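To start, the structure under review is shown below, and the notes come after it.
The complex is shown incomplete by one protein chain, all other protein chains being positioned as in the whole.
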Amino acid sequence: MLTSAHMMALTPVILVCATAVTVMLGIAWRRQHAATALVSILGLNLALVSLYLVYSAGDVSTPLLVFDRLSMLGMVLVLASTLACLTMSHAYLEGYPGRKEEFYLLMLCAAAGGMVLVASQHLATLFFGLELLSMPLYGMLAYTYRDKRSLESGIKYLVLSAAATAFLLFGMALLYSQSGRLDIAGLLAGLESSGGGAWALAGAGLMLVGLGFKLSIVPFHLWTPDVYQGGPGPAATFLATASKAAVFIVLLRIVMVAPAFHVEWLHTVLGGLALLTMIVGNLLALIQTNLKRLLGYSSIAHFGYLLVALVVADGLAVETAGIYLITYLMTTLGAFGVVTLLSSPYSGEDASALHHYRGLFWRRPYLAAVLTVCLLSLAGIPFTAGFIGKFYIVALGVEAGRWWLVGGIIAGSVIGLYYYLRVMVTLYLVEPGMRGRDAPDNWGMKAGGVVVLGLALLVIAFGVYPTPVIDWMSVLTSPVH
Amino acid sequence: MELAFYLSGLVAVLATLGVVTGTNAVHALLYLIVSLIAVAIVFFALGAPFAGALEIIVYAGAIMVLFVFVVMILNLGQGAAEQERIWLKAQTWVGPSILAAVLLGVLVITLWRGNTGLVIEGETLTAKAVGATLFGPWIIVVELAAMLLLAALVTASHVGRLPSATSGEHSGGDQ
Amino acid sequence: MGVSMSYLPLTFLLPLLGTFILALSRGHMSERGSVWVGVSSVGLAALVTAFITIQFMSGDQSAQTLTLWTWISVGNFTPTIGLALDGLSITMLGIITGVGFLIHLFAAWYMRGEEGITRFFAYMNLFVFSMVLLVLGDNLMLLFLGWEGVGICSYLLIGYYYRDSANGAAAFKAFLITRIGDVFLAIGLFLIFAELGTLNIAAILEQAPAHWATGDSLVRWAALMFLGGALGKSAQLPLHTWLADAMAGPTPVSALIHAATMVTAGVYLIARMHGIFDLAPDVLHLVGVIGAATLLMAGFAALAQTDIKRILAYSTMSQIGYMFLALGVGAYDSAIFHLMTHAFFKALLFLSAGAVIVSCHHEQDMRKLGGLWRRLPLAYMGFIVGGAALSALPLVTAGFYSKDDILWQSLAADQKGLLLAGLVGALLTSLYTVRLIIGTFHGEMKSDHARNAEPGRGLQHGLPLILLAVLSTFIGAMIHPPLSGVLPASPGESTEAGHTALELIAAGTAIAGIALAAWLFLRKREALARLVSGGPGASLWTLWNQAWGFDLLFDRLLVRPFRILVFILRRDIIDALFGLVASITKGLNAGLTRTQTGRVRTYATSMVLGATVVLIFLAFGQ
Partner (left out) sequence: MNGIPMEHGLILAAILFAIGLAGLMFRRNMVFVLMSLEIMLNSAGLAFIVAGTAWEQPEGQAMFLLVITLAAAEASVGLALLIQLYQRFRTLDTDAVSGMRG
């Protein structure tokens, strides 16, 4: 049963859900775009504040959820990403002719799902958190369904994600039938006592398929570029950041908590997938001319790098994963943020073709600068956040002697640099006659502009002086006690 | 009890095959309902009558009715079945079927080899026990289910709107 | 008097500031303003450098460091952001900012009226910034950062005329090939760090001899990786192919790349990491062999070019080959000395070439120029002085002193093979230099571009040329880099036996080469003219020809095989290899892109396929 300590620990999740309900009631009473956005942002900020209180109260464990440092990290990442996405949504949806408010409701539901997911220590919450994270995304992706691409991306994501869920569930059922337990720790402790087992291994493999789909690990990655390209900017951003971060953290928790996952063969498979993912992701992006697709491919590659932390799974692995994740989130939010700010749903497709960005610098220097910084960071150039993350990953791989993976990271980075650079150069070209798409003039005044600018500054600040974040991360990811 | 399990299991498999190979949507739906009822009987045979009842009420009763409604709304005629037949050429289905069969083979081998020796006695697990679990330690998940359904509802109502007011791609009005 | 280190960051902050100002003006700045910002930022940096140099030279010339802050601290890895100043870095700093400033000044003349001049100067300033960072960093991390920055800037500048896709290809080629070197360097960095636990250069040089025995396999690998990095940046065999194509950029960019930045980075790296190379003598020897091979290869290739910039590009390759040769025999200070004199005369040659090119309306094919010496006296002077220095004309040129030093060191190190290669290279250098000057400035004017050539005017045009010309003479050779104590002693310091003889041989080679070339190219042209005129003169010429038979002999014995060799070397086999890598990458990309069919069915199938493979692995793998 739930005690008051449990309720206390659940406050952040409850606050987000309550905000969602408030937004729903608001829609029923009177539609007001700005107010809805404001309420949502307020609710998320409250949740962030309450998160700090929960954190200072110490670890709490309910039957299904655990509120430890890793969950805190996950929740902070999910909430912060959602906050950024919401802020961009306001700028994005301002000109949308249809109903705008439902988008916030859906995003809040998804955020709640993400928060549950990162804190889950039981298959039931893992499964339902994941679904609560995905279900609203179908709606968000197909939100501007008048645009065929948006509808297409919604349908693709629905069908494939449901199939992935079926894989996940079947895997869970197999694990359950072997051990008779559903909580992650007990489930795997039970496995140990029964001497491991073929069912459990197969179950773990199927779960890997389900979760690998959400993280777009090769060969479960094919949906990624299409869905990113078609979905409205904020939805694609959310999918690339909050959703992936939450899924990755739960995977991290499973690998960390469960000794049964230290089966060598599982590691071999994971390592193979990681190598494949980083190479294929980068190769696919090579000559891509659509920025959103390119970012999609690049996110595939980045999760390939991140998987290295799971393959190594000891020493500094958790800290490394945390650092890489945070650099990835900052950078991706910034890059997608620029795309979102340049797009508007009532002028057709999002501005994502590369030629929209030709000479962007000469029209929107700050926006172009933000995008440049983000691309540099994605490429892992020193003195940006991305470099710190990549450095940690490479150091981890070297320390563990996983030379193949280190080689893959290096090869991937070389390819990566090529296409990031190509985009960067495009931003600075001067092309008379060709008028790209402009963001509304006063974007700088708008919250979305402030957010992306802040993100870019963060990326640089973290790259030049990363110590505070690293210290913070090493505290948050220190072993669960 | 074993007989009921194996027999209804066979029915379920056959009916499901009928679903994925069918060309007429309504017929396929009927097959699916048969399959679901057969699975429900499996549940009864295994000693999970509550789940069996839910399978019939929610799955066969509610979800399938939703499907039927939609198929009726779209009012696909004879041409649709013809189209299905054209789409279901051998080169379309052989490859995927082999792939699925390989996956099934691996799964079956794994299941066979990893046999835990547990046998289902058919002890009935009552709805009370299930309820005690759900509304005891699992209460959070039930709340989450509410959120999930809310999200699904909002999505369906937003996306599924028929274009009563809109007449074209360029029309702005949606109210 | 010690050096006030607090001024040191200004040397790279000023160019960086210039970049920022130019970048953020986003094209609203006038051409005049852009030039002012772009040139003065580097000029001020040069002033600061001069100030620091004066302080340094009047002090005890000891190495000093300035720690800015600690970057990351992971376990025992605590790289500090710090700057180091010693004789080597101050020499490099002087070259980069000093010569860099003159090139910037000239660029103001060269680029006038061009579109996107703001962008140009923003990149140029960034280039200088990266290079300064490279030489000032007290740890390999910072060095690597500058190293990468230089690579990116070269990409941007080579592809500056982006309208022509060939330029983009050249830029990409340069970037990709130097990037291969970068990967080696990065691996070397990791190796060093894994072994020594530090990236601080001073600490590495201090700990390395205690940590490794001479010839230890790990230190050999580390040295090889550093060598790989240096080969890429310095355009040595087999990573040299980008340099000639890099001529696609504006000529001041070529000057900057060849004289003050970029290609010298590899030489600097090896000199800087001399402690590692000294522990791996066979790798060090390999450095020398590669240098020798490159200088020969490039010398031959230069003979077969008609584009004046390409001739200069190959000559750079060849001269850097001399520097590598010097490094290879352990004469680090000779390498740096040649680096300095080369910076002077190569900058002079490139800027003079730039003057010719602008004056002749962007015509740079030697076959269409000619007879320009009267019209473009200043450029002619530049070519004569620079060319003399390049071919090491004895006593009066800077190039003579530095090249002679290298040859002497290789003799002192008892490397006869390398010495011979150096001498042959010197002959080749004279040959192609004279051919270049005769072809461009003498004979008849072969096109309207040449006939309508307008000489450049103004301070921006004249001052850099004159200053660099002065520095290319023996005056430049009087500048002695304060390298003692920073770099180990050269082999030639202990003995003087045979030095004078070698000096005479080297001087003789250069003069003989020039004379031979003058005779060859002028005589052949005359003979051709007579042949065309026909009549009794022609038959007489044939008679003389057969009587002496030298021409025929030369043709059969030297020119033909030589041309074949040149032909083979011109079409690089290694170049094709890189093309193969690129096409494999592209092919993979195309194949993988085909999987993105856009169909849900395909995507689901790929997922199931993946699941099946994973399951099979897990079920049957153990």
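Chains here go by letter, A, B and C, matching the order in which they are written, and residues are numbered from 1 within each.
Everything below uses one rule, namely that a contact is a pair of C-beta atoms (placed from the backbone, for glycine too) under 8 Å apart; a residue touches a chain by one contact, two chains touch by 3 or more.
These numbers come from a predicted model, not from an experiment.
Participant: Considering the entire complex, write down the shown chains that touch the omitted one.
Facilitator: A, B, C
Participant: Among the options A:Thr36, A:Ser120 or A:Gln229, which residue touches the chain absent from this view?
Facilitator: In the complete complex, the chain left out is touched by residue A:Gln229.
Participant: I need the residue numbers on chain B that touch the omitted chain, in ascending order.
Facilitator: Contacting residues on chain B, toward the hidden partner: 1-2, 5-6, 9, 12-13, 16-17, 19-20, 22, 25, 28-29, 32, 35-36, 39, 42-43, 45-48, 50-51, 54-55, 58-59, 62-63, 66-67, 70-71, 73-74, 76, 80, 84, 87-88, 92-93, 95-97, 99-101, 103-104, 107-108, 111-112, 115-116, 118-123, 125, 129-130, 132-134, 138, 141, 145, 148-149, 151-153, 155-157, 159-160, 162-163.
Participant: Residues of chain A in contact with the chain that isn't shown?
Facilitator: 123-124, 127-128, 131, 135, 138-139, 142, 145, 148-149, 151-156, 158-159, 162-163, 165-166, 169-170, 172-174, 176-177, 180, 182, 199, 225-226, 229-230, 288, 293
Participant: Name, in rising order, the residues on chain C that touch the hidden chain in the full complex.
Facilitator: Here the touching residues of chain C are 593, 596-601, 604-605, 608.
By our rule, only the chains that are shown with their structure count from here on.
Participant: Of the chains shown, whose Cα mean is nearest the mean of all protein Cα atoms?
Facilitator: Nearest to the common C-alpha centre lies chain A.
Participant: Between A-C and A-B, which chain pair shares more contacting C-beta pairs?
Facilitator: The greater number of contacts lies at A-C.
Participant: Just give me the whole-number Å value for how far the CA centre of chain B lies from that of chain C.
Facilitator: A distance of 69 Å separates the two centres.
Participant: Averaging over Cα atoms per chain, report the distance between chain A and chain C in Å.
Facilitator: 45
Participant: Distance from the CA centroid of chain A to that of chain B, rounded to the nearest Å?
Facilitator: 30
Participant: Quick one: which residues in chain A touch 2 or more of the other chains?
Facilitator: Where chain A meets two or more other chains at a single residue, that happens at 198, 201-202.
Participant: Can you list the chain C residues in contact with two or more other chains?
Facilitator: Residues 609, 611, 615, 619 of chain C touch two or more partner chains.
Participant: For chain A, which residues count as touching chain B in their complex?
Facilitator: 1-2, 10, 17, 20, 24, 62-65, 97-99, 102, 105-106, 109-110, 112-113, 116, 124-125, 128-129, 131-132, 135-136, 138-139, 142-143, 145-146, 154, 177-178, 194, 197-202, 346
Participant: So in the complex, the part of chain B that touches chain A is made up of which residues?
Facilitator: 106-107, 110-111, 113-114, 116, 118, 136-141, 143-145, 147-148, 150-152, 154-155, 158-159, 166, 169, 172-174
Participant: Okay, in this complex, where on chain B does chain C touch?
Facilitator: Answer in residue numbers: 95-96, 99-100, 102-103, 106-107, 109-110, 113.
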